[in-house]
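Omission of a single protein chain aside, the complex is shown with its protein chains in their original locations.
Up next is chain A:
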């Protein structure tokens, strides 16, 4: 038997072994295990702010760690920094390329980043007298789908070139390249302890990575289309994904498998974005059908809906203190709900 044939055989055997191990651990699923848990309250949130200022579709938003400022990105070619309490715009950052797909706020509040079809991640300093571009991270060979700062000196990016990269912001160079997806990487989420992150891709897989050594530690299957959104559960032991297959799923990291699927026969729009409430009990998921649905993460039931946008909800974010949820839309508005 040729070497190639032998390896193909071993690959198949390993896949079977993994499936059997997962099945052996699958003594129940999350919804059954949660049958004794009191249902989450019916969640009825009101729009508290409608932030008007962008002139085109909003593609991304991210909260600052002060739970008050946030950055949004629109294909009108601007990043806007908002004071969510007053609803005022604090800063506007003009972008070299208007084809922006992601934005991020550094935990320090000093920096923001953006990127998109220019294949680059551009980092800006908000604290200099005039906002300055401090770095243009230029090595991806595909669009930038997501960026997240670890600190003022490191940032993680995911790209349409199927890789994720950890960058050193002092040198502007790649520190680690995360290679394993076979489809465009669409989203990423840092673990609460910052030692690992998860990525979702158009190969319908989610992967868990060790940030320092670049190793792909686990691969989560189950979705049947692109994964557009991903988030760690606040406990760090599970992840939630949202996909073009119209479902969200929870994967438990230690059980290494899908434990619940959030879906409804009446829902046939893709999931674009998601975030979790402070305890993880509620999932806020934005859909192509202009709504944001609220799911009970333990029981798998829909417990509320945020309706108010006139176009696709493209981004969703809960600040660190869990006091509200922000939705951004192709209708050019951001709404804050609680």
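Operating definition for what follows: a residue touches a chain if its C-beta (ideal position, glycine included) is under 8 Å from a C-beta of that chain, and two chains touch if they have at least 3 such contacts; residues count from 1.
Note that contacts and distances are computed from a predicted model.
Trainee: Can you work out the missing subunit's protein name as recorded in UniProt? Choose among "FAD-dependent oxidoreductase domain-containing protein 2", "Elongator complex protein 5", "Glucosamine 6-phosphate N-acetyltransferase" or "Guanine nucleotide-binding protein subunit gamma".
Mentor: Not shown, but named in UniProt as "Guanine nucleotide-binding protein subunit gamma".
Trainee: Could you tell me which of A:151, A:195 or A:279 touches the chain that is not displayed?
Mentor: Checking the options A:151, A:195 or A:279, the one contacting the hidden chain is A:279.
Trainee: Considering the whole complex rather than only what is displayed, give the residues of chain A touching the chain that is not shown.
Mentor: 3-4, 7-8, 10-11, 14-15, 17-18, 21-22, 24-30, 33-34, 37, 40-41, 43, 45, 48-49, 68, 84-85, 180, 215-219, 233-235, 237-238, 252, 254-257, 259, 277-282, 297-298, 318, 321-325, 336, 338
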